[in-house]
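Have a look at the structure that comes next, please.
Here the complex is missing one protein chain, while the rest keep their positions.
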Amino acid sequence: MTTSAPARRTAARIPVRLDRRYLPVLGTFVVLALMLVVGGTRYDNFLTPAVVSNLFINNAHLVVLAVGMTFVILTGGIDLSVGAVLALSTVVTAALLQAGWPVPVVLPLAVGVGTVIGLAHGVMIHLFQVQPFVATLAGMFFARGLCFLIAPESIAIGDPAFVELASWVQIAGQWRMTSSVLIAAIVLGVAFLALHFTRFGRTVYAIGGGEQSALLMGLPVARTTVLAYVVSGTCAGLGGLLFAMYSRSGYSLTGVAMELDAIAAVVIGGTLLTGGTGFVLGSVLGVLVLGLIQTVITFEGTLSSWWTRIVIGVLLLVFVLLQRVLSLRRT
Amino acid sequence: GTATGGGGQSGGADDGVITLGFSQVGAESGWRAANTKSIQDTLTAENGFDLKFSDAQQKQENQIQAIRSYITQGVDVIAFSPVVETGWDAVLEEAKAAGIPVILTDRAVDSEDESLYESFIGSDFVKEGQMAGEWVVDQYDGEGYKVVELQGTTGAAPAIDRKEGFEAAIEGSDLEIIDSQTGNFTRAEGKTVMEGFLNKHDDIDLVYAHNDDMGLGAIEAIEAAGMTPGEDIKIVTVDAVKDGMQALVDGKINYIVECNPLLGPDLAEIAKKVVAGEEVEKRIVVEDQAFDQEAAKEALPTREY
Amino acid sequence: MTQQTPPPVVELTGVTVEFPPVKALDGVDLHLRPGEIHALMGENGAGKSTLIKALTGVHTPTEGTVVVDGVERRFSGPADARAHGVSTVYQEVNLCENLTVAENIMLGAEPRVLGGLHWRAMRRQAATHLRRMGLDIDPASSLGSHSLAVQQLVAICRATVGDCKVLILDEPTSSLDTDEVEHLFTVMRSLRDDGVAILFVSHFLDQVYEVSDRMTVLRNGRLVGEYVTADLPAAELVQHMIGRSMDVLEAAEEVAERTERPAGATPLLQVLGLGRKGSIQPFDLDLYEGEVVGLAGLLGSGRTELARLLTGADRADTGQARVAGRPTRLRNPRTAMGHGIAYTSEDRKGEGVVDGLTVRENIVLALQAERGWMRPLPRRQVDEIVARYIEQLGIRPADPEALLRNLSGGNQQKVLLARWLATAPRLLVLDEPTRGIDVGAKAEIQKLVADLAAGGMSVVFISAELEEVLRLSHRIAVLRDRRKVAEIDGEGASTAQVVDLIAGGGAA
Partner (left out) sequence: MRDVLRHHLFWPVAALVALLVANTVARPGFLAITVRDGHLFGAPIDILRTTAPLLLVALGMTLVIATRGIDLSVGAVVAVSGAVALSQLAAAPDPAAPGTVLRAIGLALVLCLVLGVWNGFLVSVLGIQPIIATLILMTAGRGVAMLITGGMITTVTSAPFKVLGSGFWLGLPAAAVLAFGVFAAVAYVVRRTALGMLLEATGINPAASRLSGVRSRTLTWTVYAASGLFAGLAGLLISADTMAADANNAGLFIELDAILAVVIGGTALSGGKFNLSGTLVGALVIATLERTVTVLGISPLVTPLFMALVVIAVTLLQSPRMRERFTAVRRRTGTGAQRPAARPDSTEVTAG
């Protein structure tokens, strides 16, 4: 009967022009582009291929962390341990290589450390209903403690095979990349597919939308929650590997507060901390924003320590405000 | 102003101005602030420098990033105080490939290939610990002193080296380190840890703190426990910042080994030499003094930091 | 149909569920046969939802057995139950608003290509399911953009996906309009004819009589009996449910008849050309003291939107409002409250209950908010208010310290009503106040509304049940397509006349 008539009309009235869910990501993108343009006009040598590829190279590990963090945040959780797990992974890599273990054995072990810690988080959070913040905070202390136990001092990595793996790939002219960028890109691709084209991914979103609802919908909440933390832990382990490649060393104090960078990147990328909405591509844009802020600071070149912090804060604020304005305009 | 450096041509010295990119660890302590100030005050336009300064906020990745950025900006010299000892080979190789000389300040890098940097200017932390230890042995050996140690940040080079130097120096004496905890180089933690030590031991005779700040924290704790620092419990520290020297003059600290943060003039000199293509020494050890109460009284009025 | 009784697909015996110290279910039996629609009846808080949750593994019974298809089972949860052919739509819509409609319907039985989701096929299949339910919405739209009713229908769609032997619907019709209900019944009947066993909960007796074959009645967590619908007169059913005789009810209903329309001078609230872009066209409305104004319209016709503008829940972008003749801006609910205007939202879960607080706190929330935090209500006054409403509305458990989330749906609704009554408003806007309320309580509430109006309160009454609106209202505003199309006198109005206006037959 006429029931659906008004509905049809409303459906037509709120057209598909642009899904509101993409707005924050779009906002991030626009502001990022804006920053590049402003930077380019303000500083010489800013918009060179070398600077742009450095942006990716310097932040490959953070991209991987942010990707993992996105899964967790989408479920409405948080993972504070990633910085410490990253450090642990670098230390494990360096220590094992120093002890003469072969690279093909060391790499999976380093990543696996993260996986195991992630699994422990998942179990604590799901089975024992410990709040994610606390469980992963404990995980953070734990991983840091292990780092110190293994090696309080930094260990250089001299293994030729590993060094080879960590070296440059010339693409064209000044465009060059490291394999970490490639790995980060693959991780991103896999994460995107997992989130948007698998039941696991959609369940991640569903849990963020409402755990109770997801449970009553008969979705595998338990498995998915645990898996989300496993993904994050694994990404942290992998991030550690990338960082070890980047710095060719393992050090127990690396990555202090790096979890905040990862969380900030995810949130700047338009993901809500309450879970359920956001995109992994946004998180990568978030990482690029943070990286770009850092680049701008170095190009500025005259900031004292305190102005550096203040400028970072202000840029972050400008960024968040612009993004907010852009995404509000259309609602 | 906007960046100069002239698009990749690293011959910025043609115009007589040396563009120097400096990447500082952070601003984690008063010592570091003095260090930064010395560098910023020395490498000025009047002295023929164009200083590009960046603060890595104690993150190695920021530092690597800054150095890479200096390379792409094409500076004449890069100088930095590494956050960690390891992990610099890759980026230093890049600098070398780009023909930009690198000077290390304050902390060393742990690299096999010494050609990656021109020179390392800084104190010898082991020696600092040793000087402290030697003085203690000289003064108190034979009295069975019980020593507690306030360590620096776990795993940091100064903490490791100062511990090592001190232990080596007191070896063979009857001084005994009965407890050792990290105070993270800060006053507040120095105070808390010292409070804990005082709760735990009744027989502490001497505190060895890896920097002045922790020593100053320990003074507060000792006073709060109703004892007199410098008398009931002796205090020996490293750094010799102004506050520490004041405490030394006041008799609350007994001995301070200096760790000189004023690396600016040395850095300027070496940078000029390097750009001019002159040969420089690989290792330039900054001379550290040590002060007892008498020496401190003399030095304090002219102390800059 | 009653001739050859096939063996039950679901058989519960002696099921007991405890939430210490409450025993929500006490030794209840239930037999569900293939090819029947089985109504589960009982007052608010009788234990219907709990029984359903015990069956599907959300709650673990402390005693009793659950046999499905001849095998004793303890499902680990809805997923497990579903895997064994038992699909459930729980009482509160439990879907994910952040996902698309298609995902909400298909997740768990999604079509795949190359191991990944096949989005196009998913949307296509979802659209088919939606059409069967008479819904014509974009499967790619996000669920949260739809009204509660639509969400309810989507939830039912979800339950019918895949092969289900048993379909459980906990108050599926509470937020639906007559047309949707008809549609739903058609679908239910066709499923029944395919041999599906359907368990159905509703507080609408006429619906139950229309669609069910047999029924099980619960009272206070205990089984009263199992009856063949056709053999049980409604009066007797009610008696079984409430444990009292019908007379009480009838007495209540009598009073619930419309009171005399008072002859007001200035309207309490007068709005002129009030409207909001994209939500509702500008409309005029006068509300007088002592008068009940009903809003009639189809689902999505804009009744809720109108109510929200009246009460400051949404801000109007055109038009003006006058309270007692004085121009006012209804900027937010708080300013509206300052003028004595109260609003109970239709969205109990999202905008109504504060489920982590207790019954007491929920009841005094609005009153306390109005007074401001610095002037706490004296404890004695609080206790007195809370006790009064618990008693008056029959809130159960009658424990002021019970957490609201542990109350049954109907009882939560009563607490919400109490929250607003406690503020003693001059204008009370009730959006679906009787949703999910049992027959007895519904009569009580209707009586209450009539009494309040008689006492001088102005009431705006929105309900999906046209009869209820007709019976209570002095005046009825009819909405269509987000536009107020007519205003008729409640006295003489007939159902047919209103239905005609609603459907667009009458003059605008």
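The letters A, B and C name the chains in turn, as written, and every chain counts its residues from 1.
The rule is short, and it goes like this: contacts are C-beta pairs under 8 Å (C-beta built on N, C-alpha and C of every residue); 3 or more make two chains touch, one makes a residue touch a chain.
Not measured: the values here are computed from a predicted model.
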item: Omitted chain's touching partners, listed by label; value: A, B, C
item: Hidden partner chain, touching residue among C:10, C:86, C:201 or C:353; value: C:353
item: Chain not shown: contacting residue from A:25, A:67 or A:146; value: A:146
item: Option touching the unshown chain, where A:155, A:215 or A:264 are the choices; value: A:264
item: Selected from A:116, A:130 or A:326 as touching the chain missing from the view; value: A:130
item: Those residues of chain B which, in the complete complex, touch the missing chain; value: 26-30, 33-34, 36-37, 151, 154, 179-182, 184, 186-189, 191-193, 195-197, 199-200, 213, 216-217, 220, 223-226, 241, 243, 305
item: Residue numbers in chain A that touch the chain omitted from display; value: 124, 127-131, 133-135, 137-142, 144-146, 148-149, 152, 260, 263-264, 267-268, 272-273, 304-314, 316-317, 320-321, 324
item: For chain C, the residues touching the chain missing from this view; value: 18, 20-23, 220-221, 313, 332-334, 337, 343, 345, 350-357, 361, 365-366, 368-377, 396-399, 419
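In this text, only the chains that are shown with their structure count from here on.
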item: Pairwise touch network: line, ring, star, complete, or other; value: line
item: Farthest chain relative to chain B (centres taken as mean CA coordinates); value: C
item: Interface ranked first by C-beta contact pairs; value: A-B
item: Separation of chain A from chain B, taking each centre as the mean of its C-alpha atoms, in whole Å; value: 34
item: Distance from chain C to chain A - Cα centre to Cα centre, in angstrom; value: 43
item: CA centroid of chain B to CA centroid of chain C, Å; value: 71
item: Where chain B touches two or more other chains, by residue; value: none
item: Touch list for chain A against partner chain B, complex; value: 42-46, 48, 50-51, 54, 57-58, 61, 148, 152-158, 163, 166-167, 243, 246-254, 256, 291, 294-295, 297-299, 301-306, 308-309
item: Chain C partner contacts - residues on chain A that touch it in the complex; value: 1-11, 13-14, 16, 21, 193, 196-199, 202-203, 205-206, 208-210, 212-220, 276-277
item: Chain B residues touching chain A - in the complex, by the definition given at the top; value: 1-5, 7-8, 21, 24, 26-27, 33, 36, 40, 51-55, 57-62, 64-66, 68-70, 72-74, 84-87, 89-90, 110-112, 153-156, 160
